[in-house]
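Every protein chain except one is present and positioned as in the full complex.
Note that the chains take the letters A, B and C in the order they are written out, and that residue 1 is the start of every chain.
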Amino acid sequence: MDVTVTVNGTTYERDVEPRKLLIHFLRDDLDLTGSHVGCDTGNCGACSVIVDGVLVKSCMLLAVQANGASIETVEGLAEGDELTPLQLAFNEHHALQCGYCTPGMLMSATALLRENPSPSEDEIAKALQGNICRCTGYWNIVEAVKSVAK
Amino acid sequence: MLLREVEYAKPGSVAEALELLAANDGARALAGGQTLINVMKARAASPDMLVDLNGLDDLTGIELAGDGTLTIGAMTTYTELMGSAEAKARPILGEVCATIADVQVRNRGTIGGNVCSNDPTNHLPPLMVSVGARMTIAGADGEREVSAEEFFLGVYLTAVGPGELLTRISIPAGKKDGFAAVTLGADGTCIANAAATVNGSVRVALGCVDAVPVIVTAESADGVADAVRAANLEPPSDVHASSEYRTHLAEVLATRAAQEASAR
Amino acid sequence: MNVSGERTFAAPRATVWQVLNDPASMAKTMPGVESFDIHDDKRWTANVKIPLGLGGLKMKVDMEKMEEREPEFAKLSVKGNGVGAMMNMETSFTLSDAPEGGTAMAWSADVKIAGPVGSMGQRVLQPIVNQQVQHVLTALDGEVQEAMGKTG
Partner (left out) sequence: MIQSSETTLAPAPVEVQKGWGGQSVKRKEDKRLLQGEGVFVDDVKRHGMGYLHFVRSPYAHAHITRVDVSAAEAIDGVYGTLTGEEVAALTDPFFQISSVPGANIKDFSLAVGKVRYVGEPVVAVVAETRELARDASELVEVDYEPLAAVVDARVAQDSDTPVLHDDAGGNLMWSGLYSWGDLDAAFAEADRVVKIPELHFHRFNSTPLECDGALVEYNRGVSQWTIHTNNQFPGFAAIMMGPAMKVGLDKLRFVTQDIGGGFGNKITSHPQLVVCCLLARKLNRPVQWTEWRTDFHLSMSHGNERWFRDTEVAVKDDGTLLGFRTKALDDAGAWLRYEPLGGVIWAQVTPGMYRWKHIELEFTQVATNKAPVSPNRGYSRMQHLWFTERVIDIVARELDLDPVEVRKRNYVRAEDMPYTTPNGCVYDSGDYAAMLDLALGLVGYDSMEARRADAKERGKLLGVGIGSTLDSGTNNFGQSRLINPELQFSGNNEVATVKLDIFGEIVVTLGTTPQGQGHETTAAQVVADILNCSVDDVHVRAGHDSYWNSHAGFSGTYASQFAVTGLSAVKGATEMLAAEIKKLAGAVFGGVPAEALELADGGVRIKESPDAFLPFMACGAIINANNAGLPEDLDVTLNCRYVYRPPFEVPDVETKMGNLTLTYACQVHVAVVEVDPETGAYEIVDYAAVDDCGKRINPQIVEGQVMGATAQAIGAAVHETYEYDEDGNLLTPNFYDYHVPHALDMPPLATGAIESPSPFTPLGTKGMGEGGGAGIHAVCAAIQDATGQIVTDSHNPYQRVWRLLQEAKA
C-alpha cells in the first residue's frame, strides 16, 4: 500500500506491506534509525515517537495507519548541531549511559513538557512510565527533565 | 515482532466497517491496537484482515445526558476519557484509566478495545460490570444493547459476534465507586483487581480470577469478604500468583474497593 | 495443566460409548473443525480453527486412541500442531451407570501448550482451556441426544 508521511518536516512516499510496523518503516524503509526496538510487547518505549502531536509507541501502530500523518522522531529534535535544552540537560545530568532508551525518553519528555511545562517530580515519573531504561535507574533522567521544567 | 501477512482496510463509516467485518470471516476490528498488535507480533493470533476503526467519528465522543448517563464512544482513548469534563460525572472512570499502563498506551488504547479484548488482567471489564455499564453492539441488523454482565463471555471473547462492532458504552449516573488492584510494580501487569459500586447494596466485580469478571454483592462493605468467600473462586495460578493467593487478594481487594466506594 | 470433571448424560451407556468412539460425532463436538480425516479406528486427524476473540488459532490435531475397555474406559493422546502453538494432551474418560439413571462420565485431561501462545501465560490459557472444555461437553450432550433420537 502507498503510504505518505511527513517525518521531521520531510515528506516520504513509500509502498509498504500492511503488516509492517511503523517502527520498522521508520528504521528500515526511511533509514531513520534513531528510534529503537527494545521489546516485542509494547512495554519498553524505545520506539516512542510523536504522531500528529500524540506520543505513541511506534511498534504498536502499522505504518499504513500513519498514512498522511506528521511524525516527529528524535532526529528532528535538535536544529542541526544545536541541541535542545532538554537534550543538553540529559548530558548535564548524566541521564543516559548506553543511550539505547534515550531517543524514546526524549520523545516522552518532549511530549510531557509541551503539555505541562512545569511538571512535578511525580508527574515526570508518571510521564516516563512507558519507557524502560536498564542503565540509569531513572533518577538522573527525572532530574534532567526537572531541570528544564519552568 | 514481525506480523504475518494481513490485509488492511480503512472504512469511512461504521456501516462500511460492518460490511467489511461481515464479508471477511478472518477480519478483526483494529481499535487502539495496544493488545491486538502485540498478540499479532507473537503470532499467537493472526487475523486475515484488520478493519481500522481509527478516524470513525461515530465511534468517538463522550456525552453526558440530563439524567447523568454517560455515553462513551468505543474508540475513545483512555487519555481522552481522563481529560473529558463530561466523564468527571463518574470520577472512577478517569481515575482507573490513569493507572492503565503508560502515557503512550493511554494515548492509543481505547475503552472499546479494552473491554473487547477482555484479557483477564484488564482493568475495565470488572469496572464496567460494577458500574452497570450497557454496551451497544452494531451489526448488519442494526443495534442491540447488552449489559456488561452479559457482555463478557470468555478470555478474548465477548458478546460482539462475527460481523459486529461495539459502538458505545453507556454508564448510569453515580459516584460511589471504588477500585483496588495489586499490580507488578506501579501501573504494571495486574495480579488481581476489584471494582465496587454502592447503590443501596454493594456490588463488586472481581478481575483476574476467572475468564470473565465475577460479581459478588453484599449489604455493606463489611459483608464483602464473606461474599467473596461464598463465591468459591477457583482462579488460575500463574507465575505471579497461586490460585490461593489470588483468592486471598480477591477478598482483600474487594473489601478495599467496597470501602472506597462507601466512603465517597 | 490438569482439568477434570464429571458429567451425566440422559442416555444409556452404550449410546454414550458409541458417540465417544465415533470420530465423526467427536468431530462435531470439537471447536472450529474445518476438516477431518479418519486413518483407522484408532487414529484420526482434524484441522481446527479454535475461535479466539483476537483471531482464530489454526491447528492440525492428531488423535490416537491409546487404550480402551468397552464400554467403560478409553484414553486418547491428542497432539496439536499450530504455528502459534503446540499442544500435547492426554485425556481419558470412565463411563458408569449413574445412580439416578443415565450414564456418568468421569473425565480428565492433562494439557500442555508450548510456543508463542503458551507464552501468553497461564492466566489466559487456563480460562481458554476451561472454555473449550465446556464447549466440547455441551456439544457432546447434543450429540448424545441426537444419537438417542436415531436409536430411540
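In the analysis below, contacts are C-beta pairs under 8 Å (C-beta built on N, C-alpha and C of every residue); 3 or more make two chains touch, one makes a residue touch a chain.
Keep in mind the model is a prediction, meaning the values are calculated, not measured.
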Report summary line: Here the chain that is not shown touches A, B, C
Report summary line: The one residue from A:62, A:101 or A:148 touching the chain left out of view is A:101
Report summary line: Of A:1, A:78 or A:149, the residue that touches the missing chain is A:78
Report summary line: Residue positions on chain B contacting the omitted chain are 1-5, 42-43, 102, 182, 184-189, 191, 238-242, 245, 248-249, 252-253
Query - Residue numbers in chain C that touch the chain omitted from display - result: 83, 86, 88, 112, 114-116, 118-119, 121-122
Report summary line: Where chain A meets the left-out chain, the residues are 17, 19-20, 24, 27-28, 31-41, 43-44, 46, 73-75, 77-78, 83, 87, 90-92, 94, 96-103, 106, 121, 124-126, 128-143
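In this text, only the chains that are shown with their structure count from here on.
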Query raised in the report: So that we know how the chains sit together, what is the shape of their touch graph: line, ring, star, complete or other?
Result: line
Report summary line: Averaging each chain's Cα atoms, the one nearest the global Cα mean turns out to be B
Query raised in the report: What is the chain whose Cα centre is as far as it gets from that of chain C?
Result: A
Query raised in the report: Any idea how many Å lie between the Cα centroids of chain B and chain C?
Result: 31
Report summary line: Expressed in whole Å, how far the mean CA point of chain A lies from that of chain B is 28
Requested in this report: Would you give the residues of chain B that are in contact with at least 2 other chains, written as numbers and ranges?
Outcome: 42
Requested in this report: Could you list the positions in chain C whose residues touch two or more of the other chains?
Outcome: none
Report task. Please name which positions on chain B make contact with chain C in the complex. Result -> 26, 28, 35-36, 39-40, 42-47, 116-121, 154-158, 208, 210-211, 236-239
Query raised in the report: Contact residues on chain B for chain A in the complex?
Result: 1, 3-8, 10, 33-34, 37-38, 41-42, 50, 52, 54, 101-105, 107-108, 186-187
Query raised in the report: Inside the complex, what are the residues of chain A that reach chain B?
Result: 1, 17-21, 24, 37, 40-42, 45, 48, 54-57, 59-62, 64-65, 108, 111-112, 126-127, 129-131
